[in-house]
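Just dropping this structure here.
All protein chains but one are shown at their positions in the complex.
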Amino acid sequence: MAEREIVAGAIGQWRQAARTRAGTPRGGAGGRARLRLGVGAGLLGVLVLAAIVVPWLWPASEQLFDYTQVRLPPSGEHVFGTDQAGRDLFVRTLAGLRVSLLVAAICAVGAITLGTAVGAVAGFLGGWPDRVLMRLLDTVNAVPHLLLGIVIVALYRGSLTAVIVSIVVTHWTTVARIVRAEVLSLRRRPFVDAAISGGATRGHILRRHILPAVAGQAALSAVLVLPHAVWHETALSFLGLGLPPHLASIGNILSDARSELLLGGWWNVAFPSVLLVLTTLATAGIAATLRDRLVPRRRSELAL
Amino acid sequence: MTDTRVTTTSAEDAATSAGTRQPASALTVDRLSVRFLLGRKGKAGVVHAATDVSLRLRRGRVLALVGESGCGKSVLTSALLGLLPANAQTRGRALLHGPGDDLDLCTAPERSMSRQVRGRRIGLVPQSAASHLTPVRTARAQLAETVRQLRGTTLRGTTLRGAASRGDVDGLAERAGLSPAALDAYPHELSGGMAQRVGFALALAGEPDVLLADEPTTGLDRVLVDHVTDGLAAAAAEGTAVLLITHDLAAARRVADDAAVMYAGRIVEAGPAGEVFADPWHPYTRGLLGALPDGGFEPIPGHPPELTDVPGGCAFCARVPDPPGPPCNGDPEPVAVGGRLIAGHVPC
Partner (left out) sequence: MLSATDLVVGYRRGRPVLDGVDIELHPGATVGLAGPSGCGKSTLAAVLALLLEPWSGSVTLDGRPVRRFRHRVSAAERTSIGVVFQQPRLAVDPRWTLDAVVRAPLVASKRRDDGIVAELTEAVGLTRELLGRRPHEVSDGQLQRACLARALVLRPRYLICDEMTSMVDASTTALLVHLVRSVAAAGTGVLAVSHDDALLDAWADDVVRWR
């Protein structure tokens, strides 16, 4: 099988095959992908661990107002410095990261559940359910996401649920589109005909053939949604519309830090921002590797 | 080691020693073995895709290489075109005979394979050609591009593209048995048989000395199979050396001048096609012919071995113990007997 596919007729495909022969995609990129996955997963692991452990070790310092210690630059005692209320920024930033990640994870799970459900139903049923759901999706997409988020959050000020709902509502559409496209191509395959002929109901086909086949894509889009959700939450909180101000989140901290920046307190902005960027890069690295893995592979076909 | 064994074991060598006049060789495969290492450095297993395969392709003749699917025959096209994946290892030689010197296809650098060999000296007729065509361009555009690329000359690394007149392209299509009007269709508008003929025209575009046809008839109906095989025969009549790799014995019988039967990565029987198909010596060849609707319609029991786990000795006797016919001497290496090659089951 595989060898036959490698032997391509047209010249363009020969070139491609020649690259395969040179070994780049298999050996080199495989190693690079593993490295990328390792670095991404390691980085994310360290960040998540720190976000859990640090606020747990010093539970008070996050909210502890210590007016003898205001606006201190980074030092051995306060590695990220302190803010205008004398709160330790190291603990506070990591506590903020914990909140942000938790909110983002809930949103990612919510978005892929809703997106997969809508995409699978629309793609599998086709006809009018498909048209109605897709027009709904277009309607959501037609409004700028942040604006829609702001409207939802503004209606229910300061509620955690409102933030989560606003992110889910604006992020499920991508997942739904990906899943629908996948389902559309799957449901015309002869193996679906074979299942129908074997007496399977549509629900059975959806559960046993279609959903397992799109699970990989859906999981991938969850990882892709994660950094988006972090940024979305940060943006809402930065605008003062997100999480309640007493809850430390990256967005709230950056919002407070705005005024400090003018007073020379660079550390108020720098450390939370760096953590935000690192989190994004780590998840993006994992997502990219997972996407490559989803490309159908032919490794074992050579055993024919 | 027996005395009867010859180093370059190919049927034609034996025939030459018998004093028959033979046309010039275009490609000699000499004890070629191909292994695929699975996992890191082959820890997950080694695929014995081809073992000590020797063949000789001669100008003006069609050599049919037959066997069940998964016997390793298709890997030969990849090996001869230098398109094996990175985890493959080869041993032995495959000499492409040129006007000047011979080129070993197993060791030739990628540069000379891509600039001199593929398409120019060796043409490939692929299986299911439809999947080898770009869906967004007409067959004519793709054929014309190929002609321009292949007929251009390379000067100090720069390719001077040749011109492809409408007549050239139409002529190629006609040689491949395709009406020039059909060339203006997009690939999805072509039937399987027409797409296959476009693939054939693409293979002829570079005027190659050698044509490799890898299962060109799979999934085609009998009339189209006949068209494809007749096309190969016509190419051979013009002096091209043709290797037809197929599991379709009816197609092989129709056009082959020489035949080689492959089982579990080895050639088990070879010789002039008429003799091999009329009077098969090896029980595997007999089994293949006996499975045809007009040959008895009896399946060969069992399955071919996994190429990761090929039994030693005569691999066919491991599948069907004590087949009828002359007893097996257990030697997997073919020996020359009366102008033919036979492994293990030498007739008395």
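Think of it as A and B in the order they're written, each chain with its own count starting at 1.
In the analysis below, a contact is a pair of C-beta atoms (placed from the backbone, for glycine too) under 8 Å apart; a residue touches a chain by one contact, two chains touch by 3 or more.
This is a predicted model, so every value here is computed, not measured.
In the whole complex, not just what's shown, which of B:Gly70, B:Gly123, B:Pro187 or B:Gly339 touches the removed chain?
The missing chain is touched by B:Gly70.
Please identify which residue in B:Val62, B:Val228 or B:Leu288 touches the non-displayed chain.
Checking the options B:Val62, B:Val228 or B:Leu288, the one contacting the hidden chain is B:Leu288.
Kindly state which of the options B:Pro135, B:Gly167 or B:Pro299 is in contact with the chain not pictured.
Selected residue, touching the omitted chain: B:Pro299.
Which residue, A:Arg36, A:Arg71 or A:His209, contacts the hidden chain when the whole complex is considered?
From the options A:Arg36, A:Arg71 or A:His209, the contact with the absent chain belongs to A:His209.
Footprint of the hidden chain on chain B, which residues?
68-70, 191-193, 218-224, 247-250, 287-288, 291-294, 297-303
In the complete complex, which positions of chain A touch the hidden chain?
Counting over the whole complex, chain A touches the hidden chain at residues 1, 189-191, 193-202, 204, 208-209, 212-213, 298, 300-301, 303-304.
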